[in-house]
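Removed from the display is one protein chain of the complex; every other protein chain stays in position.
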Amino acid sequence: MLRYMTAGESHGKGLVAILDGVPAGIKLDENFINGELARRMTGYGRGGRMRIESDKAEIISGSRKGITIGSPVAMLIENKDYKIEDLADIKCPRPGHADLAGMLKHGFSDARNVLERASARETAARVAAGAVAKILLRELGIEVAGHVTAIGSVKAAPGSLSVAQIRKSAETSDVRCADKKAAEAMKKEIDKAGEAGDTLGGAFEIVAEGVPPGLGSYAQWDKRMDGALARAVMSIPAVKAVSIGSGIECSSMKGSETHDPIGYDEKTGTFTRGSNNAGGIEGGLTNGAPVVVRGFMKPIATLGKPLASVDVDTGKKAKAAVERADVAAVPACAVVAEASVAIELASAFLDKFGRDSIGEMRRNYDAYMETLKER
Amino acid sequence: MLRYMTAGESHGKGLVAILDGVPAGIKLDENFINGELARRMTGYGRGGRMRIESDKAEIISGSRKGITIGSPVAMLIENKDYKIEDLADIKCPRPGHADLAGMLKHGFSDARNVLERASARETAARVAAGAVAKILLRELGIEVAGHVTAIGSVKAAPGSLSVAQIRKSAETSDVRCADKKAAEAMKKEIDKAGEAGDTLGGAFEIVAEGVPPGLGSYAQWDKRMDGALARAVMSIPAVKAVSIGSGIECSSMKGSETHDPIGYDEKTGTFTRGSNNAGGIEGGLTNGAPVVVRGFMKPIATLGKPLASVDVDTGKKAKAAVERADVAAVPACAVVAEASVAIELASAFLDKFGRDSIGEMRRNYDAYMETLKER
Amino acid sequence: MLRYMTAGESHGKGLVAILDGVPAGIKLDENFINGELARRMTGYGRGGRMRIESDKAEIISGSRKGITIGSPVAMLIENKDYKIEDLADIKCPRPGHADLAGMLKHGFSDARNVLERASARETAARVAAGAVAKILLRELGIEVAGHVTAIGSVKAAPGSLSVAQIRKSAETSDVRCADKKAAEAMKKEIDKAGEAGDTLGGAFEIVAEGVPPGLGSYAQWDKRMDGALARAVMSIPAVKAVSIGSGIECSSMKGSETHDPIGYDEKTGTFTRGSNNAGGIEGGLTNGAPVVVRGFMKPIATLGKPLASVDVDTGKKAKAAVERADVAAVPACAVVAEASVAIELASAFLDKFGRDSIGEMRRNYDAYMETLKER
Partner (left out) sequence: MLRYMTAGESHGKGLVAILDGVPAGIKLDENFINGELARRMTGYGRGGRMRIESDKAEIISGSRKGITIGSPVAMLIENKDYKIEDLADIKCPRPGHADLAGMLKHGFSDARNVLERASARETAARVAAGAVAKILLRELGIEVAGHVTAIGSVKAAPGSLSVAQIRKSAETSDVRCADKKAAEAMKKEIDKAGEAGDTLGGAFEIVAEGVPPGLGSYAQWDKRMDGALARAVMSIPAVKAVSIGSGIECSSMKGSETHDPIGYDEKTGTFTRGSNNAGGIEGGLTNGAPVVVRGFMKPIATLGKPLASVDVDTGKKAKAAVERADVAAVPACAVVAEASVAIELASAFLDKFGRDSIGEMRRNYDAYMETLKER
């Protein structure tokens, strides 16, 4: 199992992640990790704060001479604007945030204590942890990529993309969308919403290629790969729906159109699939096809034109607090979801193939893949 | 924490559930549990097996004189058709099931070893566990209900229903759909699909009322209520997508239309919400509004007209095995999802209010609710 | 990970264990499991109930044609004297039992609700689960055995025994003690205590041979093998102390006498140890030497001559309830500890070598052992 915990507030000293279970023998590429953090900060529609941010993950532990040694990887991402001690209390909780429920839960008289942790800032730590998972997966021939499929009312052309297509077409787009025409329309919609003091949500797709069949388990409800992926992606702030493969579409299709036919390629000795509506997961197990997870993000809950709220001290109507000024953050959310998916896949990989060293994992993995050809 | 594990194969001796963490002092109503099991077996579109089944949960442990004593509740559901030892091997894995991936994972030369556990039969044990969670929640004033919102291409009128509406209108429908017109159309579509040897999926909505604000936590990614619900529902066989509240719809709406305005009712001293797009969860916490979870189910993967597959021994094309003959099982799936949601809510309730006895929980809960009025 | 939960009360319908994570491909020998249950019931010094008991574990799930299929193994052990509904309330909590603390914790007005679960009867379910772990370990060349080293003031000759010695000399003793002279003295001490209405405790040693080096981990506090073993053995009712290897003795020895010198055997290409004070565990890892765990059991807390207590209804002095009449149960406790140790070792084995099938585990294990010779 690959476990992780994060800590840190939005305007505190920084964010911390501890990732436990990282195999020995992996080159911990700090540049790659920081590149992932940079990817999280980009995207058309982000407000002022993001532009000046430039996150760097300092690796505190887990490696020697740049190579992991099997001990927990701890990373520290300093906050550039550490000022939590100076920030004022917030008396008007913002709809769409944890503000009010968090105050009630903890008995707080202001929302600042809530929103400092219940903030998308936390996802920087996840991205750092996910970057380590990606490095591990890459050593095993697994690549994870994500792209934006909708922002507001604009939808990209339907259909899953390959990792190569995502890298070529989406990664170069400032809304992380591979459909150029849609990308232009998305930006226009963002501009329009921004001018109106409004915000937008959207949808994204994460694709993992090179995943072997047999990760996860149907044997117990909490060992299923689909459940793990759903939890991981749903736990990203602002994500409100998760689909595996063409899950939503298939719910209105017929069985004969939905299920991916099984074939066999004599040359390679491997089973093939005629389609991938299952998104690479059947019965809670990866099936060898690309793993496809889609997420749906609600509009950002802090609006330029604030929403109706209440002053908790007086009970009188008031405008919700304004904390920052992004219009849309779907491209960033896709990066966080890549990280979340990578961690879950890596964790399931460890469960099947061991975790003590990358050499041992590869040996076990290769031997397994060899047996699959024998049938 | 309310933990549970299940065991049991589709044609084995029976199913077992152990539910750990049940508070002392609750009347364990066996009739209610068996009623829930019966609800799981109903629904227009089920094949022969379901009709003759009549599951009964035998309570093996956890109570004395009908009252829970704080020890784990174990339940045994005997299978009426125990014949796993006599059933033939299956050489043609069925698309849409765990069959092929399960064989590869475990090195099996037949799919029988897989499908006996990777079967919707397992959900009977979850429903039994969920029934206990529902009994507990009911003691705390929380009610959970579910209804079908779509089967195949037929969709019910949009909009969330109250528990009372669900009980009145959906529970009396043999497709568990509150929209009578849609229900008729669903049955027609089921008939048509059945005649064509095809199958259908659909969608459902689970609603929990009476949930206090502050269950779950935003403090750590794996403590969020939305993530827990997503995992619980996605882990139900055939569920491929999960949405919290109007998650999917909101992804294309504007922020000003999406987020539920906060008000304050001076008379009751409670905060109010102008809408419930959030589905009762903001920032990973319940917010006091009804919790709404939607699930999307793919069509049943065993078709009357079998799908293209391969004989694993020869590698030659073959038709997938046929194991049973349901056309649609969305009404049953909704019942399983109610159970899954109930367990997660009960578990989060225990985390906040303790778990040693229902009396202590109520005392802590009441004291908490009292403080909420003080603000 | 090999997980298990048990359920069941002392005079309820029966005991249930679910063991999750059992690899596919193992012959589930019911006779062996029942033999282990029988071993738990033996031992000089047991009262009437034990003699008539004859536990049988019914395997409810997890196998087909006698071979495990990777799904959870559920077992049911029926109680011969199911009468929990008829048994009277107990108003005088027994010192040394959970009675009083359990009543306070749960708000019970009688101790019956506590002692039905807080009973050594529960360990039958653990022994059944442990028997499955032993079967798995045996497939991997690992054998676990236990023997009694002290009862009351009588101590067996010091020094660890091999599994073969334990099987030959202790298993044939009705106090499970390999030292014949001590065994006779133990029985005399039991007789004497029994006549005086008193009870005795003692000590035991569990030895596991064939354990490879490298199970467990020092990387995180909760992954250490020694911690896992300590928890597992300490969680057995009446066990109050646990030692790894010669832990207690070494605490007063010098470093130069304690630590087991490392050597190298050129012929076999393996590292050797000059002694095994470490009990096979260094730094939280198994080191390839036999794993040795010692447990210390307090005297049975239900005495023929009852202890001073209080009537909880009146607050007046009273004699503690008498529930059964064993004088000593150290031989049985050793059997439970074997089971607990076996589960933890098997669990750690799965973490390193995978868990999908015994074939895959052996392949990964053999490959690992091969690499150890390369150095």
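Should a chain be cited, it is by its letter among A, B and C, assigned in written order, with residues numbered from 1 in that chain.
Basically, a residue touches a chain if its C-beta (ideal position, glycine included) is under 8 Å from a C-beta of that chain, and two chains touch if they have at least 3 such contacts.
Just so it is clear, the structure is predicted and the values come from calculations on it, not from any experiment.
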For this session: Using the definition of touch stated at the top, determine which of C:G14, C:G152, C:P290 or C:P331 touches the missing chain.
Result: C:G152
Seminar exercise, completed: Cross-chain touch to the chain not pictured, restricted to C:I59, C:A128, C:A185 or C:A230, is C:A230
Seminar exercise, completed: The listed residue (A:G43, A:P72, A:G130 or A:G146) that touches the chain absent from the view is A:P72
Exercise. So which bits of subunit C touch the chain we can't see?
Worked result: 4-6, 93-102, 104-107, 109, 114, 117-118, 122, 126, 150, 152-153, 155, 193, 196, 198-203, 213-214, 217-222, 224, 226-235, 237, 239-248, 250-256, 258-264, 266, 271, 273-274, 277-279, 282-288, 294, 296-301, 303, 305, 307-310, 312, 315-317, 320, 352, 371-372, 375
For this session: Could you list which residues of subunit A touch the chain missing from the display?
Result: 3, 5-9, 12-16, 18, 20, 24-25, 58-62, 64-65, 69-74, 76, 84-85, 105-108, 112-114, 116-117, 356-357, 359-360
Exercise. Footprint of the hidden chain on subunit B, which residues?
Worked result: 1, 20-21, 70-72, 214, 217, 219-220, 351-356, 360, 363-364, 367-368, 371
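Keep in mind that, in the parts below, only the chains that are shown with their structure count from here on.
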Exercise. Which two chains have the most contacts between them?
Worked result: A-B
Problem set entry | Chain copies touching (subunit A, subunit B) - same or different residues, decided at half shared | same
Exercise. Subunit B to subunit C: how many Å between their CA centres?
Worked result: 37
Exercise. If you look at subunit A, which of its residues touch at least two other chains?
Worked result: 214, 217, 219-220, 352, 371
